[in-house]
Structures are given as structure tokens and as C-alpha cells.
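Quick notes on the structure that follows.
As you look at this complex, bear in mind that one protein chain is not there, while each of the others sits in place.
Which chain is which? They are A, B and C, in the order written, and residues in each are numbered from 1.
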Amino acid sequence: MARSSLASGSGKPATRSGKRPGTTAAARPETTGPGHTPPPGWRPMTDPAPLLPDPEPFRVLGTPAAADADPVLMRELYEALVRGRRFNRQATALTQQGRLAVYPSTTGQEACEVAAARCLGERDWLFPSYRDTLAVVARGVDPVEVLTLLRGDWHNGYDPAATRVAPLSTPLATQLPHAVGLAHAARLRGDDTVALALVGDGGTSEGDFHEALNFAAVWKAPVVFLVQNNGFAISVPLHKQTAAPSLAHKAVGYGMPGRLVDGNDALAVHQVLTEAVERARGGGGPTLVEALTYRIDAHTNADDATRYRDAADLEPWRAHDPLVLLENALRDRDLVDDAELRAVEAGAEEMAAELRRRMNADPVLDPMSLFDHVYASRTTQLREQAARLRAELDAEEA
Amino acid sequence: MARSSLASGSGKPATRSGKRPGTTAAARPETTGPGHTPPPGWRPMTDPAPLLPDPEPFRVLGTPAAADADPVLMRELYEALVRGRRFNRQATALTQQGRLAVYPSTTGQEACEVAAARCLGERDWLFPSYRDTLAVVARGVDPVEVLTLLRGDWHNGYDPAATRVAPLSTPLATQLPHAVGLAHAARLRGDDTVALALVGDGGTSEGDFHEALNFAAVWKAPVVFLVQNNGFAISVPLHKQTAAPSLAHKAVGYGMPGRLVDGNDALAVHQVLTEAVERARGGGGPTLVEALTYRIDAHTNADDATRYRDAADLEPWRAHDPLVLLENALRDRDLVDDAELRAVEAGAEEMAAELRRRMNADPVLDPMSLFDHVYASRTTQLREQAARLRAELDAEEA
Amino acid sequence: MGTATAPAAPAKAARKPATMAQALNRALHDSLAADPTVHVLGEDVGTLGGVFRITDGLAAAFGPERVTDTPLAEAGILGTAVGMAMYGLRPVVEMQFDAFGYPALEQLISHVAKMRNRTRGTMPMPITVRIPYGGGIGGVEHHSDSSEAYYLHTPGLQVVTPATVADAYGLLRASIASDDPVIFLEPKRLYWGKADWSPDEPETVPPLGRAVVRRPGRSATLITYGPSVPVCLEAAEAATAEGWDLEVVDLRSLMPFDDETVCASVRRTGRAVVVHESSGFAGTGAEIAARVMERCFHHLEAPVLRVTGFDIPYPPPMLERYHLPGVDRVLDAVARLQWED
Partner (left out) sequence: MGTATAPAAPAKAARKPATMAQALNRALHDSLAADPTVHVLGEDVGTLGGVFRITDGLAAAFGPERVTDTPLAEAGILGTAVGMAMYGLRPVVEMQFDAFGYPALEQLISHVAKMRNRTRGTMPMPITVRIPYGGGIGGVEHHSDSSEAYYLHTPGLQVVTPATVADAYGLLRASIASDDPVIFLEPKRLYWGKADWSPDEPETVPPLGRAVVRRPGRSATLITYGPSVPVCLEAAEAATAEGWDLEVVDLRSLMPFDDETVCASVRRTGRAVVVHESSGFAGTGAEIAARVMERCFHHLEAPVLRVTGFDIPYPPPMLERYHLPGVDRVLDAVARLQWED
């Protein structure tokens, strides 16, 4: 390569300083040299220290703070956890009875799901991932409508605008920019609405995660991102997904605070999310929350978790069960007795029975609805295609 | 919404703890409560502190360390900077003469370009963005071949495998995963090859940036990412691009070290990159380097920078010119005299004249080459289409 | 929401020479003025006014909240636009060049195109995605793609492309006013073409989904759109020398597709050539040729032919003229329409 070039004659530096430079800290020079005016952008735009997440997951249960927690909140969360677990069990059973096509359970993650629903005000929006059925139900949306996607009669069962819940999002992390855009739009329109977007540990690897968090931070959009780190993306464990100190540390790179929280401590998740929501509402911008939790069930009913993890791996997490943690705290403070717990169980049973009953009815479907809502009104092309299907159906009937 | 649901009857939490929780630091509990065994994944996987970038850009010039710098390296870098600046001027002139379709200049960024080329060994690979013509030329690739893309006779002029330089990449950040894959492949094959990938400040917002850095960190791939933060993505200034403390801080979220360096200090960029390359080569994994610099020229010859920045904004950067900084250091240590500087200028002039001469020749083009290399061999479809063009060309000639 | 009449319309403007770029700029301006829910967002659309200056002056007129320079991330731009639409806004997104829309394809295919359908009509997506497309401007790689076939094959999207200054204004206003997503393809090499035009002409906002006969003729029909419309008109003029009287149909909307206008023409002429720039295989022309054949089979004197770009990556500037369908190639195809029959 003896060509006219910048590197007078060689592709390789003629001399490379032979010695390996010392540690950068040792070699770091004084900030400014003689007579030097640093150009703009010289210093970090913000101090990174406040963005760094808690060094260990934030907890309330099992700490002195538990003694001061609001008893009403504790009871309500507990009831919701019990109902949530029962819901997961019922929905999984419905897959076995052919009443649901598939169900991704959140057993073990109920604290995150319930807290995500309850940290929001009525005007706020929730952006669930495909796993977050429970959060949507906990928000008060009709469970049968929430299960529509998984039953298979339509792609989405509830009205997003009426419920302020986006459709369950299957393409991972794609719902995050939606949450940012909606929160941004709300602020532009003068509303103090906040959006809470849910995503899994695996979903944080997608480009959409990055783009959403960056837009949110640049626009100071009132949005909260909750990563439920349940240890796995289907079979792939966290250490094959990221080498970061924690997923919450990703916040630093966007200039928003990161919070790390015990995802099985319902009070802690509720507190951290509530703080983040209020911060967003007050104009403080977005927060990234990582909740450390564990997916106790397989990825879905169709998955075989024994292929990629040992039954023994679950033990420390069963010992750290969100229901047990909260029940213990309630008992420690004598806030419940056995009769009350039984009443909660009974209520959950009733909810499950009602769900079973309603899900056992066959949905009434009109094949001609295939052509509805593709556009605001059917195109000529769709009218022709609909007429063809209509004729087929008529011929079948005749 | 008085439906059977988890949130016994209401879409809104019946009680939300009225008081705004205190700062998290104050409320942060003890790590483990009574009788509690933390589940796995409880602590950060790595300590974030060593990943955090230097609080101010690392510099050599204008600091005491400049006194110890290798004189040979300093002279070589200086010569390359002068030639680089001349190259930018010549290439821009070629656009005015219609010899180049477009030219994105790196005037002001020469230190980054030159250091990027020179920190690499012959077996290492360079992954340039569309702006990094200079780095490729400084690596020793024939400048006419490097300018092929911008002249418009083909999409790429040099042989990537022979030069270990990937094609100049126009779709922003898309070259980053390529660098990761190549570095990973080299390691799998037992080679100690390192890949250096270049990207702009704007490019860091793309999903591909995120995915590439994450793969690199998880795979501990021997790759170095150099972000040339030149203040703008076309017209968009950095503060509309990111709210991060610095772009180097993004490293934390991937679990790799971030380095912040004065991008106009050729010795500093060279040192930081050389350290990162050697770290990668030694199995230490990837590094993210942010070089703070400034795009002195417009985005390309076709751009009008006065639409989005004041001429006065350039002043602090002209005062912090990479050529001047290095020339001053050489003079301070009496390592050059005027005659030598004139010789360097003359050499650059000669290089420019040679480039002009060679670029003034019209490239010989064969329209039939359109059908080459779409596939290893032409499909039936392409053979038919080629025959049709052949017939047209023959008819034209006749 | 989405009304197409400005509340305080300026006095009627007289026809005067304007470029397509100016007409598009005016359409954006008038849409922003007419409807406070319209927001423009993209890379460099604010302060700079866009690399093609289509958004010139809009940020100054409407402020950075209505006309926003985004971070550089196309999926992020379109994804946040989805969220804005969910909250009742009407985003107009610019992709800087055709090939730079590809990072946003997942958001487009999996959300923008499907959201109304998934939510049974409760969540419409009134998003307009403006994309400068096509070649002929000497752009280096990734700057001259014609990506319309990807969009056309995605149910739920409308695909619109103007060929005249007047249509550029009218179709863009209609697209922004539409309650369904529109991929609005701007033929970048026609940006600087001038015509006498006024935004106040009565036919100024044509309905989407309607083709137009740009030149009536009786021998054969040239079916085309966007940047190839002027080529076909020129070819039709040249063809008169051969005694051919060619009809030129400008589709304007590729989806919805105007079967009626196209088939009426072909049934009359009995012969058709489809002309477009993008590569032919599984391209727009395939659909048009197939449906014309299906619907007009017994009227056809010859197969419906296609004149398109080759099935190759878009070539470098110095070779693009061999790739682009030009007047000669169109006339060659017309000559192959089995006139001897």
C-alpha cells in the first residue's frame, strides 16, 4: 500500500509508544492547561451521582420502615396479591381446558403487577407488555376483556381510551416509545397525566428500549419505566442478556434517575413507583425502575422450564414470596387474623369461579368482522373481498 | 367499571399514602431484615464506579504529561493532522468542481480521525461512518478508492478484507453491530484482532448503538467504540439528542468502561484509544470512548450551517484547534522549527495536488456492471434484464 | 379534529409559479394552522427546516412544540408518534430519506398499520409519514430507494404520492386530515419542478384513493405514479411521432387503489404498460399488472408490460441513468405491445 496517503506510506503507525500506559486515574492530568479556555460542552451536563441506583434493592418489608407502613394500603395490597395469584392459577387452568390459547403467568411477580396498577391515578395510562394481564386487571379492567387476546377471539378486548390502558404489547419493548409519546402529548395538552410502561429484563436489550428512554429524558416526558427483572427471557438468563451492574444502571446513560427495588416487596415497589409517578407528574421527568423478582412458573403454559433451570433455583425465591412477605408483615403488626385471611381467600375463589364461568361461554364471532376497522371505512378492495367471503359463508349454509 | 377484578371494585386505589415519601436515601432501609436470605441477583453484578468516565475530558496537551510525550509520535501525528486538514479542504473543493457528489468534512476533528487510524495494528479492523474518510485514508487506504462512494462511481472503492476497513457506513450506527460481530468472530477463531467502530453523537440515539454495545459487553468482544461528539447531528445540537451527563456515561448501562477525552488533543485521543485497544486485545472487553470535538465546517458541502448556529459559536473551538494545540506543544519542546513545518505543509500540498490530478480523471464505467455482484452468479432474472440493457446500449450506439 | 379548512383563511391567492417543495411546505403550514392537534416531528425539521427545506419556517411560525427536532432514531420517532396519536394528536413524521425509514418498519408494520384493527376501531392512527423517495438526484447509496412496495403490502396503511405541484398540496392536506395512517411518498427529484399554482383552487384537496387521467389517449394506457409521471407524459408526446395516442394514468394513491379509473382506461385502450422506478420483482407494478389482467383479461390485446428499475440495489450516481425507466424504455415497451395482432 505504498500510496499517497495521510499515513505517509504505511497502514501501521511507524512508532507506537511501547510502554502500556498506566491506569487512567494515575495518568489523568490537571483540568486546564496554561492559558486554556475549555470549549463548551467540556463538563458533564449533569452530575451522574444522583442518577445512580440504590446499591442494593430498596425494601420496606423486613426493615424498620415496615412498622410505619399504612395498614389500609397493606391490607389492600395483600388482598390484590392473593387475588392475583389466584388469577394466574385460574388462567393457566383455562389453557388446559382449551379456553385460552396461551397464558404467560406472573406468579411470583404479583407485587410488581399490583403495585404498577395502584400507583396510578385514574387519568394516568398504563402500557403493559404481553405478560402484564394482572396489572391491567388490577387496574380494574374487565378480566374477560383483558383475556380476549389470549383467548383468541380478537387482538384486544378493552377500549384503551376508556380504560387508559394500551393494548397488551407482544413485540417486546415496542410499547415504550408509545408511552413516551402519549406522556409527551399529555403534557403538550396541559394535562398532568403520567404514563407507566412495563417491560421485561429481556426487553431492555431491544433498540426500542433505548430510543424510548432517550426520547423520554430529552423531552422530560412524564413517564415511568418499570423493568420487571424476573431473571429470564424465556430460557435466557440475565447474565446472557446484560453485563451491566444492574438494569437500573442503564438510567445513567439517559440522564434519568435509576431505582432498584425488591420486586417481591409490594410496599417497596408501591413506594418507589408512587414516588416516580409523582416526580413525573411534577415535571421532574422520567425514572427507570428495576424490580428484582422471579418468574416462578414457566414462560407460558407451553414452555418447559426444566430444560433451562433447576427446580432448586426456585427455592430462595419461594422463600422470598411476595404474598408471604406481606402476610408476615401484617401478622407481625397484628393487622390480620386467620378469619380475615380466609375471607380474602374466599373472595379470590369467588373471583376465579366467576372468571371460569364467564370464560366457559363461547364467544360469538362474526367472520365478516375480519374486514372491520382495517381502515375507518372499507376500501373498494376490502368490499370486494368481504363480498367473496359473504358468498362463501352463504354457500356453506345452503 | 364495577366488575369482578383484582382491584376490588375500583380502577383507582382506594387509599394512596397521602404523604410524599422522603428522599430515597433517607428512607433506605438496612440491607437484610430479620431472618431474610437475599435471593440471587440481589447485588449489582459489578461495581459501577470503575465504569464511570473521567469527570472532565482526559487531556495530555496543556498538562504536565505533554512534556513526557514521545517526540516521534508527536511529529507523526502532527504531520497527519496537517495532511488531514488539507485533505478535507481539497475534497470540499472537489465537490465544487463536480468531482465529488458530496463531502462530509472532518475539519476540526482531525485528531480523532488520525488517532483512530493509528491506534490500530495491521490485523485490526476499522468500522468508519460515512464521515470518516480521513480515518480510512490515514490508515493507508488509497484516497481515490476511499472517495469512490462520494464520487459516485460505485458504493465502495476499496477491498474491505484486504484493507481491514469496512465500507463507509451511511445508515447511522448500523456499522456498530458489524464491528461487534467481526471482533467476536476473530476471538472465536483464536485471532487477537480488535475492531474499532466510529459513530457520531447523533448516532448514539439509534437502537443499533444500544444493541451493539450490549452484545459487545455480554460477549466481552474485543471492540472499541469511539463516539466523535462534534456537537451536532446535522442541525440538531447535543442537548436535543441526549440528557445524559455525557455520552461516555452510556457505558455504565452496558457494564463497560466509559472514557471521556478531549477530541482535539491528538495525544490524548491516541492514548485513550491505544489503551482501549490493548485492553480489548488482552481479553478485557469493550470500551466506549467519547471524544469531545467540534465540526468546524458545515455538515456537508450541501449544508448551510448558518441556519442553526452562530459564527461566534465556533470561536472557542478555533482557539482549541487540534493542529494548533499540537504545534504549540512541539514548539514548546523545541521539537520543530519553521523549516520543518513548511516541509510538512509542502508534503500536504503535494498530496492534495496528486489527489486533484487523480480525481480529475473520469472514471471508466461499464453500465453492464450494474448486474454484477448482486448475487455470486446472475439469476435468470438478472440475465434477462442484463440482456435488455445490452440491447438498449447497442441500439443507442447504432 | 382534522378539519381541512383553516379557521382564518388568508385572502384567496392567485395562481403563480411554485415548486412542489413550496406546495408541500404550504400544505404543512396550512394543516398546522387549521388544526391544533397537528404536530410535525423528525430529524432536522425544526431549526433547519429539513434537509430538503420542506418544513422551512414552520418551527418559527408554530414553535418547537408543534414542530420538533427529535433525537436521531427513526423507530423512536414513529413510536412516539403512535403514543401521541393515542392521546388525540395528529403527528406528521418526516423520514429524512427513504432508506432511513427502514429502522421504523417494525413500529410501522406491527403498530401503526394494525392499531385501529387490533382495538376494534377505538384507537385510530391519524399519522402521516412523509418520505422523500426515489432517485435521479445523484444521491449516494441509501439516498435513492423506492420503498413503496413494502408499504403497499402492509394492510392498514394508505400509500399516497403526488406528481404535480397542485397534488402535492392537496394530497398532503388530505393525508394529514385522514383518520388512517398515510405513507406520503414525495418524489424528491420533482421537489424543484415549478408550475402555476394557488393553494386556493377549488379542486385543491382531492380525495385519497382517486387516480387521474393526466393525458387522454386511445392506443394504450401508461399506468404510473410519482416521479415516473413526467417520464410517461414525455413518452406519450414522443409516441405521437409513431402514430400512438397514449393515455397516461397518474395513480396518486397506490392504496386505496383506484381500480375503476385504471380498468376503465385499459378496457378502452386494450393495452397497458406499468411504469415505476423501484425494482420490479414483487414491486408495485406486479400488483397493477396482475389486477389489470384479472379484471380486464378479455379486453387485453397484449400482456400488460412493466417498465421498472432493475432487480438490483439502487446504483451509484454515475450509473443511475441506466437503471431509471426513461422515455426510450417506455417507448420500447409500448412497441412490444403486439401491435401486429
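In the analysis below, a contact is a pair of C-beta atoms (placed from the backbone, for glycine too) under 8 Å apart; a residue touches a chain by one contact, two chains touch by 3 or more.
It should be emphasised that the depicted structure is a prediction, and the values quoted were computed from it without experimental measurement.
Asks: Taking the full complex into account, find the residue in A:162, A:319, A:343 or A:389 that is in contact with the omitted chain.
Replies: Selected residue, touching the omitted chain: A:389.
Asks: One chain isn't shown here. Among B:159, B:315, B:337 or B:350, which residue touches it?
Replies: Result: among the candidates, B:159 touches the missing chain.
Asks: For the chain that's not shown, point to the residue among B:80, B:150 or B:212 touching it.
Replies: The one listed residue touching the chain not shown is B:212.
Asks: For subunit C, enumerate the residues touching the unshown chain of the complex.
Replies: Those residues of subunit C that touch the unshown chain are 75, 99, 102-103, 105-106, 109-110, 113-114, 117-118, 141-142, 149-150, 152-153, 155-156, 255, 257, 278-279, 281-287, 289-291, 293-295, 297, 300, 302-306, 310-313.
Asks: Since one chain isn't shown, list which residues of subunit B touch it in the complete complex.
Replies: These residues of subunit B touch the chain that is not shown: 154-156, 159-162, 166-167, 171, 174, 176-186, 188-189, 195, 207-208, 210-212, 214-215, 218, 372-376, 379-381.
Asks: In the complete complex, which positions of subunit A touch the hidden chain?
Replies: 101-102, 149-155, 170-172, 202-203, 205-208, 233-236, 240-242, 307-308, 363, 365, 367, 369-371, 374, 379, 381-382, 385, 389, 392
We take it that only the chains that are shown with their structure count from here on.
Asks: By CA centroid distance, what chain is farthest from subunit A?
Replies: So the chain farthest away from subunit A turns out to be C.
Asks: Counting in whole Å, what is the centre-to-centre distance of subunit B and subunit C, each centre being its mean C-alpha position?
Replies: The mean C-alpha positions of subunit B and subunit C differ by 35 Å.
Asks: When the C-alpha atoms of subunit A and subunit B are each averaged to a single point, how far apart are the two points in Å?
Replies: So the centroids are 33 Å from each other.
Asks: Provide the C-alpha centroid distance between subunit A and subunit C, rounded to the nearest whole angstrom.
Replies: Centre-to-centre distance between subunit A and subunit C: 38 Å.
Asks: Indicate the residues of subunit C shared as contacts by at least two other chains.
Replies: In subunit C, the residues touching two or more other chains are 70-71, 73, 75-76, 103.
Asks: At least two other chains touched by the same residue of subunit B: list those residues.
Replies: Expected reply: 205-208, 240-242.
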